[in-house]
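All protein chains of the complex are present and in place, except for one that has been dropped.
To keep things simple, chains are lettered A, B and C as they appear, and every chain counts its residues starting from 1.
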Amino acid sequence: MSEIVETAGREELILNMGPHHPSTHGVLRFVLHTDGEIMRLARPDIGYLHRGLEKLAEGQSYPGYLPFCDRVNYLEGIFCEQAYAMAVERLLKIEVPPRAEALRTITAELNRIANHHICLGCISMDIGAYTPFVYLLRERERINDLMEALCGNRLTYHYLRLGGVAHDADDAWLKNALAFVDKFERVIPEFESLIGKNEILVRRLAGVASICGADAVAYGLVGPNLRASGVDWDLRRDAPYSFYPRLSFEVPVGKGERGTVGDCYDRFLVRVEEMRQSCRLVRQAIEKLPAGDIRAKVPRVLKIPAGETYACVEGARGELGVYLVSDGSDKPYRLKWRTGSFAAMSIIETVSRGLMIADLVALIASLDVIAPETDR
Amino acid sequence: MNGDFTLADGVFWLLSAATALGGLGAALSRNIVRAVFFLLLTFAGVAGLYGLLSADFLAAVQLMVYVGGVLVLMLFAVMLTSQIDQAHQSNPVGSRWLGIACGAAMLAVLWTTLVRAPFLEESAPAYAPTTAELGHTLTGIGFLPLLAVGLLLCAVIVGAVVVARRGPGTE
Amino acid sequence: MNPTEIQERLGQRLGASLECGGAGADAFVIVPAERWLEAARALREGEGLDFDYLRSLTAVDRPAEGKIDVAAHLFSYKRRHALTLKTRLDRAAPRIASLGAVWPAAHWHERELWEMFGVAIENHPDLRHLLLPEDWPGHPLRKDYAMPERYQGIPTRRPAPLAEPAAGTGPTNTGPKNPPEAP
Partner (left out) sequence: MRALAEYLAASWQLSPLGRELLSAGLILLTAIVVFAVALLIAALLTWLERRVAGRVQSRVGPNRVGPLGLLQWLADGLKMILKEDVVPAAADRPLFLLAPYPVMIGVFAAFATVPFSQLLIAADLDVGVLYLIAVTSLVVVGILMAGWGSNNKWSLLGGIRSAAQIVAYEVPAALALLSVVVMAGTLSLQSIVAAQGGWPWEWYLLRTPFGFVAFFIYFTAAVAEGNRTPFDLPEAESELVAGYNTEYSGIRFGGFFLGEFANIYLMSAIASALFFGGWQIPGVTPAEQVGSVWWQALGFLVFVAKAGVGCLVVILLRWTFPRLRVDQLTALCYRYLAPGAFLCLVGNALWIVLVPAGSLFERMVGYGMTAVAAALGLWFVLRMRRHMVSTGDRLDLDLFARGHTRAAFDPAWQARAYGRFRRRRPGEAS
């Protein structure tokens, strides 16, 4: 019945996981070579969500491409917008008003929390616990409400503009955002005690699929995945941009608390801690919110002098970069997205050798890979 | 077996037919997995016959051990076999005549036993509980054999653990 | 180390004077295509350079000049400096060595480079299409790429959903009318 392939004296079962498998987030396919439950090889097959966003950019005006940015990764729209906006602003040499920078930071950190909600929820769901996912979605709903009140959209925000942001936040909004942060800071320890310290979860994640720091760097892992592997690097702190230089926060690094450094559990913990730090950042940014304009003067028809730049922000999945090449016209000549999921996806094949099927699921979830961002 | 045809007779014939059919299916099926599933019919039929003979304890044990244990283990072994897609033939062709000879010999033995046995005619089957009696036998007169069997099984388990441990560990 | 120092040191190691440019984080060095791998190695292992992180590897098609520019964005976690390593390939027959041995991350980027720009990668262990179907024709990110009208018999464009379809072209609606016609 099943194709069983003889390779080097071993029998392998070839399993097709996806593109419509419950735990391949988005549309994503893995070809598994297994020996019973043990994996010999897991080869990702991506491209099911390739929308040609880079090619599309070549036909759009500079401001006109902004809404497309949200679609690069629907879970961290603000970051994608910000990376693109920063690239354009750098080529145009525009100063963004401080109030706009602060608003960008506030929304970005809220977006980061919302993204980690999904990621942590998916980790617990993929290893069998459904309820934490729903609890996190419930909290995330409040972020969606806030974003909707601020910019009218719940997921693909289109909040940033070149040189600023679209809408100003009034006092009521800021008060509500603070109220959310206050409540959410109390929710995090509860989440930890509900699922994060659950012995089954710990045993399913700790020591599983460790990625050492050298490997993480070599394969270009970024953000929480990189930090979980023990590399202390955060663009917000180490290459400061936007409003971050005026805020203080800590960068969590994986310590291998229950297993080895860089295992799935470290990736889980780092994200939990990042949510806590994001709360701090939102609170500080609201407290220090400067008065003033929310948008710099930008000509209506944008022509950017020829040149090129690589701008990156610390997105929810780590470094999210835009390589923008301009030829002096009003449309990008070439635009390249450098995304965290792309790198994370490329390491799966190496890391997955010798894991069990259940571990692969945990690995995919804990790397927080998401198909649209990989495929663009 | 003089007297009227009773319902118990009907049930007996039904169960016997199921048992025999299951056995035939297991022997003749060309698909090894199906052959194992035919055995399920045989085992269940035998359990039913035990039940009919008011040996309810034996019936339950038959189901538990043969269906829950032996059959599942067989299925396990079959499903984990690597060349399962080629193994549609349950027996190599060469030994068919040998099999028939063995079967005939077995039949002869059974037939002789059947003919020679002095069957006692018992009018009504006794629906008396057998469990307590069995328990007393096992802990009384049958205690030593029980202990011996237990020791043997223990040794088997230890042996199996040792063998299993050596297997994947050495790779 | 600041960009000029990096550029100088790389020039020393390769024993050639290199075309440099850019400022700050966007500083770049252009190396000849045949010294691509050598330059990458030098940057990865060179004393004081230590570029351990390949941010991205991509290309820009410049049909006017008959070139394809390949750009590798590099960064060093150890030294905290960045550099863009570039090379210019002949657009007619672009060929380049694989950087996979230097940075494993390059493998997937190179597969994308190959399918999107048609840049042949030498010594790539697993050169297959990454994002596109295996039999997709052409290299979409080239400037002169024309989308095929059909792929495997499937139209690649659909009529604008709001436009009135010309008679006989669009799919015929055989189901119930929507909105239902008033009785």
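Observations on the model:
The working rule: a contact is a pair of C-beta atoms (placed from the backbone, for glycine too) under 8 Å apart; a residue touches a chain by one contact, two chains touch by 3 or more.
Remember, it's a predicted structure, so these values are computed and weren't measured experimentally.
All shown chains touched by the missing chain in the whole complex, by label: A, B. Per the touch definition above, the residue from A:R112, A:R142, A:R227 or A:R317 contacting the chain not shown is A:R142. One of A:L15, A:I94 or A:A239 touches the chain omitted from the figure, and that residue is A:L15.
Only one of A:R204, A:R283 or A:R376 touches the chain withheld from this view, namely A:R204.
Interface residues of chain A with the unshown chain, by the touch rule above, are 1-2, 13, 15-16, 21-23, 37, 124-131, 134-135, 138, 141-142, 145-146, 148-152, 167, 172-173, 176, 179-180, 183, 186-187, 189-190, 193-195, 198, 200-201, 203-204, 356-359, 361.
Although one chain is not displayed, its contacts with chain B can still be listed: residues 4-8, 31, 33-34, 37, 40, 47, 56-57, 59-64, 67-69, 71-73, 75-76, 79-80, 129-131.
Please note the rule applied: only the chains that are shown with their structure count from here on.
Computed centre separation for the pair chain A/chain B is 60 angstrom, with centres defined by C-alpha atoms.
Mean C-alpha position of chain A lies 22 Å from that of chain C.
Shown for chain B are the residues that touch two or more other chains, of which there are none.
Those residues of chain A that touch chain C in the complex are listed here as 46-47, 50, 52, 54-55, 58, 217-220, 231, 233, 238, 308-310, 312, 319, 321, 323, 325, 333-334, 336, 338, 342-343, 345-346, 350, 375-376. Of all the residues in chain C, the ones that touch chain A in their complex are 25-26, 52-56, 58, 60-61, 71, 73, 77, 80, 82, 84, 103-105, 107-108, 129-133, 140-141, 143.
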